[in-house]
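Apart from one protein chain that is not included, each protein chain of the complex appears where it belongs.
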Amino acid sequence: MRAAVVPTPLDATALLAEVASVANGASIVFVGTVREVNEGRAVSGIEYTAYEAMAARELEAIVTEAVSRFGTSDIVVEHRLGRMGLGEASVVIAVAHPHRAEAYDASRFVIEELKRRVPIWKREEYVDGTRAWVDPTAARAEVGP
Amino acid sequence: MRAAVVPTPLDATALLAEVASVANGASIVFVGTVREVNEGRAVSGIEYTAYEAMAARELEAIVTEAVSRFGTSDIVVEHRLGRMGLGEASVVIAVAHPHRAEAYDASRFVIEELKRRVPIWKREEYVDGTRAWVDPTAARAEVGP
Amino acid sequence: MTITALFFASYADVFGRGRMEMEVPNGSTVGELLRHLHSLDPERRLPPAPLVAVNERYARPDQVLRHGDEVAVIPPVAGG
Partner (left out) sequence: MTITALFFASYADVFGRGRMEMEVPNGSTVGELLRHLHSLDPERRLPPAPLVAVNERYARPDQVLRHGDEVAVIPPVAGG
């Protein structure tokens, strides 16, 4: 198991290899990427920032919970910070487990908990030159061009 | 969308790249691999055989259903046939979707339907030299060494 | 009329082969073909109601066969 917040591009293939083991029958890699459209607006990129020390701590706590809850130690998550262009990966979660049901459930658990409580924020940049902090709990606040 | 039954090693990274698109925010790759233990027996390898024409047809039907049901055409599945050693991949399913919930559901749908109705069979080889056809619906029938 | 029966995996072991050209009465159904196959399997290694596909599609026991059909008798699938 491993969790990290990193400034560099993510490598889904490397994380898949990291969790692979002949004890496992199922591996799942989740990759979150920057979409060209969000809520109807044309996006040109996203900048991710974090309370880095706490984000690393919370990510590790989530992975530790998943390890205990789903019965595999083969869970790795990396979240990237900084500016990302369209299609670039902001988060990769790799899980391997003897059985597929638990692998899916563990993968889903990690991404849902990450989105619920890891202190990371994103500011979307739009093709019209504006940008805005994304608030999943409400309508967005606009910030200047 | 694409479905195939192939005799050659699978490449999860290539399938992930195949479904990637700036329209999608979530990509999921499922990899099924040969485990060293199944139901308490030490496995040395698995040979997969199929009713190949029908297996290809059923896999395509499943992907077509998933495309219509989950609203993304970015679904690719490949199942390998022949003998595989421990840790080798027998199936890879790559799905990408604008949203993660549908990506997980589509991935899960494809593997569950595959296991339910695609005419592929596996004969496990054990370290004690015996082998047996795997029957998920019942106890196994033993076949000679 | 003639049909081609296909046997896979453990069922190929039952019949000692994977393929059998068979003469069956015109208008035979899948169920009638299965009864005939059971008569060739005195050890009852074939289950009472195995899955059957006709021309690569799953078929019910009442489906009527036609000359030249490819009828596959399908063991419990185990892909993935």
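Quick notes on this structure:
Every chain is named by a letter (A, B and C) in the order it is written, and numbering of its residues begins at 1.
Throughout what follows, a residue touches a chain if its C-beta (ideal position, glycine included) is under 8 Å from a C-beta of that chain, and two chains touch if they have at least 3 such contacts.
In this text the structure is predicted, and so the values were computed from the model without any measurement.
Contacts of the undrawn chain with the visible chains, over the full complex, involve A. Across A:14, A:53 or A:127, the single residue that touches the chain missing here is A:53. Taking the complete complex into account, residues 32, 48-51, 53-55, 57, 79, 90-91, 111, 114-123, 133-138, 141, 143 of chain A touch the chain not shown.
Rule of thumb we're sticking to: only the chains that are shown with their structure count from here on.
Think of the whole protein's Cα atoms as having one middle point; the chain whose own Cα middle lies nearest to it is B. Chain A and chain B have centres, each the mean of its CA atoms, that are 25 Å apart.
Listed for chain C are residues 80, each touching two or more other chains. Shared interface positions of chain A, i.e. residues touching 2 or more other chains, are given as 100.
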